[in-house]
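Sending over a structure as structure tokens; questions will come in a sec.
Excluded from the complex is one protein chain; the other protein chains are retained at their positions.
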Amino acid sequence: MNLPLLIGVMVVKILVVFVVFLTTIAYVVLMERKVLGFIQFRYGPNRVGPWGLLQPLADALKLIFKEDFTPPGANRFLFVLAPVIVGLTAFLPLAVIPFADKILPDTLTIYGQKLDLTVASLNRGVIADVNIGLLYIFAVASMAVYGAVIGGWSSNNKYSLLGALRLSAQMISYELALGLSVIGVLMIAGTLSLVKIVEAQQHMWFIVYQPLGFILFLTAAFAECARTPFDLIECENELVAGYQTEYSSMKWGLLMMGEYGHVVIASALTTTLFLGGWQGPFLPPVVWFLLKTFILIFFFIWVRGTFPRFRFDQLMYFGWKVLLPLSLVNILLTGIIMLYMPR
Amino acid sequence: MEIPISYYLILSSALFAIGTVGVLIRRNAIIIFMSIEMMLNAVNLSLVAFSDLHRSIDGQMLVFFVMVVAAAEVAVGLALIYVIFRNKGNVYVDELNIMKW
Partner (left out) sequence: MQIIFFLLAATALISGIMVVIQVNPVRSALFLVLNFFALAAIYLLANAQFIAAIQIIVYAGAIMVLFLFVIMLLNLRQPEEGGAHRHLGQKIFGSSLATAVIALVIYKVFRMIVPPGKPLTPDFGSTEMVAKSLFTDYLLPFEMTSILLLVAVVGAVILARSKVE
């Protein structure tokens, strides 16, 4: 038992996961522009580096050197706090999502010290295996709305405020459907720990048992990430850019990272809950996990390229009168089937 | 290392007292309402602490029901405040004297 070294291993693991996540976000932005270009019969970014591969770097440089403007009348502290909250809520769920089975051996020798890596699941492909994993993700996700509300309110701009009000109404409404649509998975797996949920899908992915739940979850996740067709908070022709209107420079960069971070997290979570997580034949687990996640990210972009936007009353109608009853029906059906068809 | 139950109780009572002061001295109905939420939370804290002391889940069940009641209360209460605002143009409790003779 060597505590400082164990903590060191933990920190290195977190840093590696975090850096990979940040790089993924940067390249998801590029991927979206490329795929959207493909859908709209144009090239997308192709000037910076080969196939535009250095575009994220150029974007980051541009954002850093832009003027960091705080509008007069804005509440300075809250104005800075909002992007931080948006960024944090996008990064925090990463801690409980399992991305591989085992990434390190059980014991490791560093500087002649023998380390037992089974402590705090250091050898597993997850940062923290907590027994309330899914609840933790929902708790963090329910915090995301604060970023938008605080940002919209502190900007001292009516478009920002309207965008924030819309977003908070939208997120509260769709959180219910999001939460209820995974209950079927919880009933089958019998646990809230994401590691155990993935292990329960060893023989069959949950999408087979929960096709309706999968569709509902993905739809609600689109709305939670405020992506097309539910991106009413930033519909340009009505609200300029919603709560982000007054933000510039790296504060806006952080909001953008938060937005794409939510997309990546939503895809990774859908993979974990319904598509068997890292499970799969032949290829290593991490590759399977990334492959499934990127297919879902591609689906997010594909939908953005092809679907028109909802009207706000349609959005509310859809959330409360279609998604919510359907997710309740899904729970009922799952219960009946589990009761009368013992596996 | 366990935290003594007395620490929890003192913190709980202090939060409850702060909530009481908020209810008694503020004019804004929304802040009074928030102070009531804080008092409910103070009670929840002592329930959780006793639940931990006796290793019995009953205290946590009570907290669960308090949360449900709080959610229902907030839904109705905020609707009431909204109606008051629509009728009177403000939400200051000392100006709500239409029931006075």
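In this document, chain identifiers A and B correspond to the written order of the chains, with residue numbering beginning at 1 in each.
Basically, contacts are C-beta pairs under 8 Å (C-beta built on N, C-alpha and C of every residue); 3 or more make two chains touch, one makes a residue touch a chain.
Keep in mind that this is a model prediction, so the values were computed, not measured.
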item	value
Full-complex contact with the absent chain, from A:61, A:139, A:204 or A:336	A:139
Chain B residues that touch the omitted chain in the full complex	1-28, 30-31, 33-35, 37-38, 41, 44-45, 48-49, 51-55, 57-58, 60-61, 63-65, 67-76, 78-83, 85, 91-92, 94
For chain A, residues in touch with the removed chain	78, 130-132, 135-136, 138-139, 142-143, 145-146, 149-150, 153, 161, 164-165, 168-169, 172, 175, 192
